[in-house]
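Could you have a look at this structure, given as structure tokens, before my questions?
Up next, chain A:
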Amino acid sequence: MSRSEPILKVENITKSFGSAEILKGVGLELPKGAIKILIGPSGGGKSTLLQCLNCLVTPDSGTIWFNGGVVNIQKSKELYAFRQQVGMIFQDFNLFDHLTALDNIIIALCKVKKMSKQQARERAMTELDQVGLGDKGHLYPAELSGGQKQRVAIARALAMDPKVLLLDEPTSALDPELVGEVVAVIRSLAHKGMTMIMATHQISLIRNLADEILFMKDGLIAERGTPDELLGKGCGTLSQGFCDKLNEIAGEES
Partner candidate 1 sequence: MLESLSVIKDALPYLLKGSFATGVIVVGAMLIGLALGLLMACGMVYGRKWVRLVVGFYIWFFQGVPVLVLLFLFYFGLFNFLGLNFTAITAVTIVLGMTTAAYQANIFRGAMLSIPQGQFKAANALGMSNVQAITNIILPQVLRISIPAWSNEFSIILKDSALAFVIGAPEIMARTQFVASRTYQHLPLYITAGLIYFVLTWSGVKGLRALENKVRIPGYSHQGN
Partner candidate 2 sequence: MDDMAFFRELVTGLNRGLLMSVMLIIPSALGGLIIGIVAGALRAFGNSLVIRIGDGYAALFRGTPLVVQLFVLYFGLPNVGIYLTPYWAAVTGFMLCSGAYQSEYVRGALLSIKRNQYLGAQALGFTRLQTIFWVIIPQAMRRALPGCGNEIIYLIKYSSLAYIVTFMELTGEGKTIATEYFRFTEVFLVIGFYYLILVSVAKIILRKTEKALEVPGFGSV
């Protein structure tokens, strides 16, 4: 366990949609540079939890700490400022359809960070270069492949200089042959020490990147531990059973 002060910490998050209790009191800590990976069956509440972390979904109860202070999510100013520092990557990219790749990045820099158009443009170019799309800035989302869209989405999030990155199944909507390019970008982020929490079923990411695996089921974290603890031979954990199944599927596909 890392001793350093967590950048993002949540405690006892609950959320219901109607009568269905989706999160039943979840807590976690993200120390600087940590990479935590959420796995578990679909419908277990991973997306809901990730969206509660930056209050895209407002939790019913629970506390969020950021950089040591409690985030007052009732105050919209504070909430917007908090979200600027927490990047998010979605399963289906959510690029703004009416803007070019470059403008997708520029718009938040200009409107949220109030950068000058020129500065924003330079920054956006740098980020696009970083994800290998320096020559695609003028294209619109509809003209990009899935993998390229996701890389633009990552560049867009990184341009905001987030302290933490939330990734919700970043490769799940991609055709198999496009997964690699996005995985490579995520890996390089990991090597640069980005703090991340990611829901994913991508077995290569789970094994190699995770400092800690959180297995979510029915709105609770059912298991947590390092990959070695949870995925070692013959552990008999839920996580291992789950990953074995993922491996089988991956095996069938390739």
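Convention: a residue touches a chain if its C-beta (ideal position, glycine included) is under 8 Å from a C-beta of that chain, and two chains touch if they have at least 3 such contacts; residues count from 1.
On the choice of candidates, all candidates are chains of the complex that A comes from, given by their letters.
Just so we're clear, the structure is a prediction, and the values are computed from it rather than from any experiment.
Participant: State which numbered option touches chain A in this complex: 1 or 2.
Facilitator: The touching one is 1.
Participant: Okay, in this complex, where on chain A does candidate 1 touch?
Facilitator: 51, 54, 56, 76, 80-81, 83-84, 86-88, 90, 92-98, 107-108, 111-113, 139-143, 153, 156-157, 160
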